[in-house]
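Note that this complex is displayed minus one protein chain, with the remaining chains in position.
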Amino acid sequence: MPEGKVMPQHKTTEKQVSRKNMIEAIRDALDVKMAQDDNVVVFGEDVGYFGGVFRATEGLQAKYGKSRCFDAPISELGIIGAAVGMGAYGLRPVPEIQFADYILPAYDQIASEAARLRYRSSGEFIAPITIRTPTGGGIYGGQTHSQSPEALFTHVAGLKTVIPSNPYDAKGLLIASIEDDDPVIFLEPKRLYNGPFDGHHDRPVTPWSEHELGEVPDGHYTVPLGKAAIAREGSDVTILAYGTMVHVAICAAEETGIDAEVIDLRTLLPLDEETIEKSVKKTGRCIVVHEATKTSGFGAELMAIVQELCMYNLEAPIIRVTGWDTPYPHAQEWDYFPGPARVGDALRKVMGE
Amino acid sequence: MPEGKVMPQHKTTEKQVSRKNMIEAIRDALDVKMAQDDNVVVFGEDVGYFGGVFRATEGLQAKYGKSRCFDAPISELGIIGAAVGMGAYGLRPVPEIQFADYILPAYDQIASEAARLRYRSSGEFIAPITIRTPTGGGIYGGQTHSQSPEALFTHVAGLKTVIPSNPYDAKGLLIASIEDDDPVIFLEPKRLYNGPFDGHHDRPVTPWSEHELGEVPDGHYTVPLGKAAIAREGSDVTILAYGTMVHVAICAAEETGIDAEVIDLRTLLPLDEETIEKSVKKTGRCIVVHEATKTSGFGAELMAIVQELCMYNLEAPIIRVTGWDTPYPHAQEWDYFPGPARVGDALRKVMGE
Amino acid sequence: MNDEKPLSLHVPEPSSRPGDKPDFSHISVPEAGVVRKPEIDCTPASIRDLAYDMVRVMDDNGRAVGDWIPDVDDAFLLKGLTVMLRTRIFDERMFMSQRQGKTSIYVQCRGEEAIACAQRMALSQGDMCFPSYRQQGLLIAQDFPMVDMINQIYSNSKDKLGGRSLPFFYSERDYGFFSISGNLGTQFMQAVGWAMASAIKGDTKVASGWIGDGSTAESDFHSALVFASTYKPPVVLNVVNNQWAISTFQGIASGESANFACRGHGFNIPSIRVDGNDFLAVYAVSKWAIDRARKNLGPTLIEWVTYRAAAHTTSDDPTKYRPADEAEHWPLGDPIERLKTHLIAKGVWDETKHEALTKQIKAEVKAAAKEAESYGTLGKGAVPPVSEMFNHVYKDMPPHLRKQRQELGV
Partner (left out) sequence: MNDEKPLSLHVPEPSSRPGDKPDFSHISVPEAGVVRKPEIDCTPASIRDLAYDMVRVMDDNGRAVGDWIPDVDDAFLLKGLTVMLRTRIFDERMFMSQRQGKTSIYVQCRGEEAIACAQRMALSQGDMCFPSYRQQGLLIAQDFPMVDMINQIYSNSKDKLGGRSLPFFYSERDYGFFSISGNLGTQFMQAVGWAMASAIKGDTKVASGWIGDGSTAESDFHSALVFASTYKPPVVLNVVNNQWAISTFQGIASGESANFACRGHGFNIPSIRVDGNDFLAVYAVSKWAIDRARKNLGPTLIEWVTYRAAAHTTSDDPTKYRPADEAEHWPLGDPIERLKTHLIAKGVWDETKHEALTKQIKAEVKAAAKEAESYGTLGKGAVPPVSEMFNHVYKDMPPHLRKQRQELGV
């Protein structure tokens, strides 16, 4: 991936910095918070002794003991329901749902309970829970290891929804989420765990160790919730993206030579409307990209917002590039996944080329 | 409600016609289908002997026996999971979820199972289920008897989502849904059960018996899925609405004197894009109204679609009038509910008044 | 294989419907005092029979008999009588208030007062209950100010929940009363999570989860048992079997021939079935379970056998689905009457005192209702500000919500 105009999202501080992939950055965030605050507890399917199927919690049980990091029964409802009770007690639970596809059995405990507990009780009871879960496709995971359910959460008042696109943000956003007093859905694009995947599945992926955003400061820092980042500065068109699609968008910009400004939303709710508005008013054009199915996806909300904020500045209709309105297929994964070719086509179209 | 330009949505046929409220129309649809097809079974919490808390299934157990209409345990998951199994066997289950607010425990069985069974099995197993559930607010039902979860279903490929606004449509759409081979979420705006509620909660509601669309033909007829209706013809602005909001929108048009064309979507997915496009291209302006929370609501999708289809025809930004992004409050119900005043304001705004 | 007879679906039916003579012959009521009281560290396997039996302390003459007689004094029992009576009178008043349009909906717990009141009296300060919507006794047993309850019921200007929540959906952290949810069952699992937190922190606090017979069919009931059996946290798991969900009798949830106590057996959780209309039995078994929990011996499942004597809610008319006089035939009697009989038998109470107490409580309740009314009733008089609707969605109001609030002009 050409480094061109890709924006550094942090300045190397005086802190010690280590090269980390995204899993290591996430594990580091958990470690930092568990060391700092003994109300932070981590649990979920296979997260204890084994350290999670993606190894995000490896070593935490050995370090913090079995009552702060432990295996849960295979009951997503129970995992989140327990977390709500723990949150009401005063803990800061960080449950893991093994794949975002498996969060639905817990949907009622999330949407009816965690999200509304503060409202119901005037803040007497809160659910300061961070639900970590791997999201998105690109690993031949088929219908049940590939889905992107973010829109199911952005529709629910009381929840925050966060999705990092690189190790630096992953750690900083995760620490910020754990410290947040509201329930946070923390979606981890699993295709990015090892490197900044740009959608070219037939090429080797650059590991994070060779990417600037794989430089992760040691110790405590936060990336604030509700603030987008400009992942690539540009002037022709604004691409609104998050997670894996940030890298696909950057790649499409480089490949088409269209000077797109790529906004990495980072937090979907609350959304950084200011950064979006500024960029679209500057470029006059907008593309929205996500992996989730199109209809009622978060892209619809982004289109609505851009239209509300920038209607008179738009020189062309906004285009959505998304997963198709089908379940996530297995063999046709790369025809489903919105790769740089499809984003490139949209770029050319929105530019009137 | 002035009858002015409100469009009749059906022609009285040669059939016998009875005056029915919406509950009676729904019960009639179930009765017609149960008589016609002994694969149709009806069950849910309190639907058997008692006939449902809204009385939609009253008398059906006595008429068709306990194995075709029966009470279910309070397990929405179980109710829908059973329906999936029954559908796979060859039945046409019509389960009732007592309130749409309580559908979330079944969300996984709906979104991961019913919606994908056909896809997974190449149509070898199907889930021809119609899930009836009362939706929407306006009855002082607070957080748990008022919600409008339609966007959680329109995002799921494989589902159809239907919402009638009057007895005639309710019966015809319900029969069509039961006959449809795909799973249908059939949302019943509970505030409309008795009459065409227009949002003026402080005035008495006209009963359906005095409304033309309370004329319901006896016996079998269908209103096709995927076809919107023009509930009021107009030329100034298009209002996209469904359920209770159809009547609120008509009322706002009459009250403001702005000649709005009110489209009653009737089916949200698949959506009748043709009717929408035609109307917005005619009026050049568009308002989207729903009761559900704003962010990631179905209104976002409608805005996105109108923008995709009609961007160059729009003379003003589309405006959404929706429930606020809060849980549904109890005491502030009428400040939450998007009534004719708020829709009227939006009408004036979109007209540049 | 084609000589098989056709299968048929079994659909359980209650023993009587409107027009029938009430029939509770399926409920066998053992003699009071016959069920043994095990040690709190007994193995679950050693007390399996207790899930099929029924712990009862008061006999038909109001005498306390058997192992389970709790070690409490007369003042304690008089307090129990008082709070049960207050709960009932409060309910009656609020029922009337709903009929008068002062609130949108109300639920009474008539006939079940002993369960919440006695268990609360066995719990300690700091313990946390996760109630369903029918445990107002948990607050009243602590002399919680009734006017505050009514403010919430009336959604008035002094409703501490700002009118956001449904009436009677209290939240009282300092009184160990978790915020009520309208979604059945969810709190049962949360109680287990709270208890796990207490154990994780090396605390000494106990959680108490509550669920109705009908709601045991919900998924949360299962996950609560799974997590409770795995982590053995300090939790009391209460199933209030009041025979009815809404119009659906308990047999639809229990599968008729099973009961709710024995659901614990599959999880190796000690499980006891108790006469829920017997204040002494409720207190004694609650205490036993709470002691177990507090001593790190883990969860207990209790089925309280009782009867929902009133309608399901003010929106319900039970004569549509059960004999109008069913309550009168309920074999376990009325909890207030029974404790009263016991106290009279003990010589510490009499009808005159009882009448005086009733009168006094009625006056208290009336005064509280009047006071609350002066702060407004649903949609009338002083009401919570509209802006309250936007509060407490998040800790800090995010920009989009602020914008919406401004759009509404509040």
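Observations, loosely collected:
All chains are identified by letter, namely A, B and C, in their written order; residue positions are counted from 1 within each chain.
Heads up, the rule we're going with is that contacts are C-beta pairs under 8 Å (C-beta built on N, C-alpha and C of every residue); 3 or more make two chains touch, one makes a residue touch a chain.
Computed from a predicted structure; not experimentally measured.
The missing chain, though absent from the display, is touched by one residue of B:Thr57, B:Gln98, B:Ser112 or B:Thr244; that residue is B:Ser112. Of the listed positions B:Gly51, B:Gly199, B:Gly226 or B:Pro338, the one in contact with the omitted chain in the full complex is B:Gly226.
Remark: the omitted chain is touched by one listed residue; of B:Ile23, B:Ala56 or B:Met86 this is B:Met86. Summarising the interface, chain A meets the missing chain with residues 45-46, 48-50, 53, 66-67, 70-78, 101-102, 104-105, 140-145, 294-295, 324-327, 329-332, 335-336. Against the chain not displayed here, chain B makes contact via residues 41, 67-68, 72-73, 75, 77-78, 81-86, 88-91, 105, 108-109, 112-113, 116-126, 157-158, 160, 180-182, 226, 269-271, 273. Contact between chain C and the unshown chain involves residues 1-2, 4-12, 44, 124-125, 196, 198-200, 202-204, 217, 219, 221-223, 226, 228-234, 251-258, 262-269, 294-296, 298.
Keep in mind that, in the parts below, only the chains that are shown with their structure count from here on.
Overall, the chain located most centrally, as judged by its C-alpha mean against the mean of all protein C-alpha atoms, is B. Using the average of C-alpha coordinates as each chain's centre, C ends up farthest from chain B. Mean C-alpha positions place chain A and chain B at a centre distance of 33 Å. With each centre defined as the average position of its C-alpha atoms, the distance from chain A to chain C rounds to 42 Å.
With touch defined as above, residues shared between interfaces to two or more other chains in chain B number as follows: 101, 104-105, 143-144, 295, 324-327. Among the residues of chain C, those touching two or more other chains are numbered 162, 164-165, 169, 181, 183, 219, 393, 400.
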